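Presenting subunit A:
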Amino acid sequence: MLEVKHQSKGLVSHGVSACAGCGLEIVMRSAMRVLGEDTMIIIPPGCAALFSGFGKETALKIPGFQGNLENSAACASGLRAALNAKGNTHTKVLAFAGDGATVDIGIQALSGVLERRDKVIYICYDNEAYMNTGIQSSSSTPQFASTTTTPAGKNTGRKDLVQIAISHDIPYAATASIYNIKDLERKIEKASEVDGPSLVHVHAPCPTGWRYDPSKTIQVARAAVETGCWIQYEYENGKYTLNYNRKALKPIEEYVGLQGRFKKMSAEDKKTMQENVKAHFDKYTGKMI
Partner candidate 1 sequence: MAYKMLDGNSAAVEAMKLAKVQVISAYPITPQSSISEKLADLVADGTIKAEYIRVESEHSALSVATTACLVGVRAATATASNGLALMHEVVGMTSGNRVPIVMPVVNRGIAAPWTLWCEHGDAMSERDMGWLQFYCQNVQEVLDMTLLAYKICEDYRVQLPSMVCLDGFFLSHSMQKIDVPTQASMDQFIGPYIPKNAFLDTSDPMFICDLTSPDEYTEMRYQQKKAMDNVFEVFEEYAKAYEVITGRKIQIMESYKTEDADTVLVALGSMCGTAKHVVNKMRAEGRKVGVIKIVTFRPFPFEAIREALKPFKVIGVFDRSAGLGGQGGPLWSEITAAMNGLNADIRHFVGGLGGRDVTETTIEKIFNELLDIQSGKSLNHTQWIDTKENAMTLREVTVKC
Partner candidate 2 sequence: MTKIKFYGLGGQGVVTAAKIFSEAVSLYEGKYAITVPAYGHERRGAPVNTSIIVDEEPVLLNSFVYDPDIVMVMDQNVIHKGVDIAEGIHEESILILNTEKKEMLSIYEKLGFKEIYYVDGTQIAMEKIGRGIPNSSMLGAIAGVGIVSINSIEKAIKEWFKGKAGDKNAEAARTTNKKLQKN
């Protein structure tokens, strides 16, 4: 039996060694709040593994397994299959992985689960690089962002995870952001209710890797949405809905200007980025009419 050494308000312990101002921590707490104790979790190595624990100590009150970096989806599939075999259809199965473990090395296993329509909730917290190992670029790192493996700024755009997921014709996929927790929790709730696999891709700013003051995590997350650098939408049974109601996007400067990782961008770069963001945003909003 889990020995509770310290009290906590929810299913997640209060003192977790995530950096001060960590966006991911908010995602984890929201997910646990929504899904509750009848949940099993798979966490790959990465920042979220801080919640798995260390030695005999864990920061979660639900059963979990830390798999390999690339098999979170498959491990979740295994849990689902075993629960089904035991006649248990109520316990929720959650895979909770970062962008590296999802869009890079884990995309194959994720694709497998989505194609098989295994009833698994997959939450990808996206801090746009491999933060736990020291801020190396992932395929979810945006163009021009400086990381330790793209010191001069990444020269290509990011992989579009949710579109990849949607192309598997799954019942529910959404993007969300930690600046709107109500929306985030509503989406996790929906994801847990559909019959089949679901994906929630959550923008989770990282003060350490993006180089801004920890107090600005929410501000940065909000600016990402307001400038169109992160598009908040959901896809449910073939229908797209934009979850951000604003006619005009703010200039990207209001987002990138907050972060050290975009410091090296030239005026030309910013112009390019602005155009790309606009084109990307228009493409999506086009789908949502």
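By our rule, a residue touches a chain if its C-beta (ideal position, glycine included) is under 8 Å from a C-beta of that chain, and two chains touch if they have at least 3 such contacts; residues count from 1.
Picked so that all candidates are chains of the complex that A comes from, given by their letters.
Remember, it's a predicted structure, so these values are computed and weren't measured experimentally.
Between subunit A and the candidates 1 or 2, a touch occurs in this complex only for 1. Residue ranges of subunit A in contact with candidate 1, taken from their complex: 1-2, 37-40, 42, 49, 52-55, 58, 60-68, 70-71, 73-79, 81-86, 91, 108-109, 111-112, 115-116, 118.
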